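Rather than the whole complex, this shows some of its chains in their spots.
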Amino acid sequence: EKPRHQGMAKNTYMRWRLPLVCLLWEVAMIVLFGVFVRFGAEADAHWEEEKREMNLTSDIENDFYFRYPSFQDVHVMIFVGFGFLMTFLKRYGFGAVGFNFLLAAFGIQWALLMQGWFHSFKDGKILIGVENLINADFCVGSVCIAFGAILGKTSPIQLLVMTLFQVTLFSVNEYILLNLLHVKDAGGSMTIHTFGAYFGLTVTRVLYRPNLEQSKDKQGSVYHSDLFAMIGTLYLWMYWPSFNSAISDHGDAQHRSAINTYCSLAACVLTTMAFSSMLQKKGKLDMVHIQNATLAGGVAVGTSAEMMLTPYGSLIVGSISGIVSTVGYVYFTPFLESRLHIQDTCGIHNLHAMPGLIGGIVGAITAAAATEDVYGKEGFIKAFDFTGVYRTRTPSIQGGFQAAGIVVSLLMAFAGGAIVGGILKLPIWGDAAAENCFEDDVYWEVPEDEESDVYHMHNPDKPASP
Amino acid sequence: EKPRHQGMAKNTYMRWRLPLVCLLWEVAMIVLFGVFVRFGAEADAHWEEEKREMNLTSDIENDFYFRYPSFQDVHVMIFVGFGFLMTFLKRYGFGAVGFNFLLAAFGIQWALLMQGWFHSFKDGKILIGVENLINADFCVGSVCIAFGAILGKTSPIQLLVMTLFQVTLFSVNEYILLNLLHVKDAGGSMTIHTFGAYFGLTVTRVLYRPNLEQSKDKQGSVYHSDLFAMIGTLYLWMYWPSFNSAISDHGDAQHRSAINTYCSLAACVLTTMAFSSMLQKKGKLDMVHIQNATLAGGVAVGTSAEMMLTPYGSLIVGSISGIVSTVGYVYFTPFLESRLHIQDTCGIHNLHAMPGLIGGIVGAITAAAATEDVYGKEGFIKAFDFTGVYRTRTPSIQGGFQAAGIVVSLLMAFAGGAIVGGILKLPIWGDAAAENCFEDDVYWEVPEDEESDVYHMHNPDKPASP
């Protein structure tokens, strides 16, 4: 009756494996949280005493009021933004939103621990507050990016395994960059986008499926799925200023990050539209570009947004990244697939990898070009945290370390992606056969709806089910 | 021409009844607002003087800046969250979003008055500010929950009548709990969820329709409607930390509520996915569970989120509630319908009733277990408001009162639901016949679209309209 899903039951039966992984993991989280995680001073009921000690006169000085609105915007980007952006596929909407939901909910718990051990560990406890929640969302953002490359080709268990490893590697890489290299990367061009994207591209390379053209008919969109995807696009686009400013220093740094990102994204839309039309023989706009390349401007100022990039600098960076990203969709993605066997479902190479590199480079240049004149004496020290052992760092040295951060992120991504890809290739995780990729029916109860009637309509010997 | 809607015109003609109810109500609101409602000190133009009197040095001390971002998140949950969550039905999207819109807009006005009389009444006037707006949204949330039980089976007039009574009863119940029993329930496990859900379940029991299987074909979802519902789910899930923290004390309490809720919800997703797959013979995930049970973690920490539940405590509560809720969808909902004649369209028993009870119980235990050591001397008094006449309350007594709050909420829900159900059973409100349930066409102008062509396609003797 449904011959195209013949091999499914054997391959993709999740009934015991998926629950086992989910429950084991959650039990581990509970135990580890029980041992390690406690409220930070600003979320603890002892806050009244803390306030007195720190000479704070008002509850409004609690970090909650500086960062919570940005946190919620970031939260929307991770769950609705990434989730719906990937619903463009005609028959993979449940998987896009649902698996993104699963892996992100899974990842933020593990990220709270991993990042906590590196950054918020005190007297044997991880002390968390709103900034930790933002950082956990950021970390998971890099997993959502990597998910974009393998969308439709992996089982939920593979995604959970990848999340486990990627969050771990992300935290190590982040620690190297922020703590050892003393690099600035508030919006994560390097730690989130470059690392996440090249990690995902390496994984999808390792998982190369030579027969993927068997599910070619499902790799496209339908009219409504493109509109659902625009929900994701717009929320990512609108809230990106919050993303890049969420963990910047209080005051001018948060303010500046938001403005730079706003400008970069606005410019990016125009160059994306221009090149989308220009690169197409009929001159029509392509929703794939509008859904994705318009966001490259946010990625590309991820490192430099909190610096004195200036509004016109942001327009330049945004303009360039929109062009690079759109050109990528038209020329690079087919090349990557046919020549390098990198099957990149969502085109994360164009949206995150290249703009992430641009972002790292722009950050290095902006840091190297910083002067006390532009930042003010105090602002200069505060912006780059040139205190303590870093008191003697000069902008050009900082620029060098920023550049080193890009290289480290790339190496971590390639090495990590290769290893994790190898693990995911093991034949035990329940991924679907090539002809069943990009099809929700494999892992989800799918309603027998009008649309599928329409689908069957074309096979006259298979009558539409009532 | 449209035989399946034959009896409609007679039953469900809204032309004079619905406008009459809406306009009468709105006139009443205007009169009552005119007599009673004024701006509170922080929204009144006299604020400059107030500021001086209260020795406030900055406008940022205005409650607006403590609570407005949370208010907007709650607002989204009520209108988009609940509205879209209920669009999962294939032909009831207009009713889901539109009637939710109507009853909530209707309810918040009445709630401002009812809650105002109980809590913000001073010198003959109700003085409102942003906290009142949040509380009005909360109150209406309990009506949206009850709406979930009777979705698709009631006329808009019935919904307006139910809203009128339920808001009233909610306010009385809330007054008993918060003021007479001095119970803590910032996120409303008891006042909103337990009360709202058992109220709705009682109403749907009274309105039992023995022939509802006549509209069985419309009780399911289609592919796109499940994606629309996920918009609702995700907004509820993402903003729930704002919901549970919106009216907590300034500072650490708001901060802590958000963290606890974030943790609980993350854990809940994993156990929901696990049990959704485990309880299904083919091991596939069911969108009904993902759309609903993933939210149980937010309900179940509604009372205790602002307490020192701790992150790992939140993980435990979230994990359990996800399991209970998913099991409920698989086993309890069919049982309730077949044995107890409780037809619960959205499964609010699983999403709100049981997790609400869990939330009340967890709150009672957490309160009873509180110590000055954990909270600090000041924090202890502040967290439970052990001042004035409540100065001598001990944690274990507080725990007892919390438990009493659950019982009171249940009794109010059952009694109120029975009475209101009886009123709604009167044959004057224009509800549809059983065969026309779950069909927008009854109360809405529905476009003659391609989809309905597809629908008619299966009846070969009824040609598709052009």
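Letters are used for the chains, namely A and B, taken in the order the chains are written, and counting of residues starts over at 1 for each.
The rule we apply is simple: contacts are C-beta pairs under 8 Å (C-beta built on N, C-alpha and C of every residue); 3 or more make two chains touch, one makes a residue touch a chain.
The shown structure was predicted, so the numbers you read here are calculated from the model rather than taken from an experiment.
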With 2 copies placed here, how many are in the full complex? 3
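Please note the rule applied: only the chains that are shown with their structure count from here on.
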Within their complex, state which residues of subunit A touch subunit B. 9, 13-16, 18-20, 22-23, 25-26, 29-30, 33-34, 37-39, 42-49, 51, 58-60, 62-65, 68-69, 72, 75-76, 79-80, 83-84, 87, 91, 93-94, 97-98, 101-102, 105-106, 108-109, 112, 128-130, 133, 156, 224, 228, 231, 443-447, 449-454, 464, 466
The subunit B residues in contact with subunit A across the complex are 60-61, 65-66, 69-70, 73, 90, 220-224, 226-227, 230-231, 234-235, 237-239, 241-242, 250-256, 258-259, 262-263, 265-271, 273-275, 277-278, 280-287, 290, 294, 308, 310-312, 315-316, 319, 374-376, 378-380, 382-383, 451, 454-455, 457-458
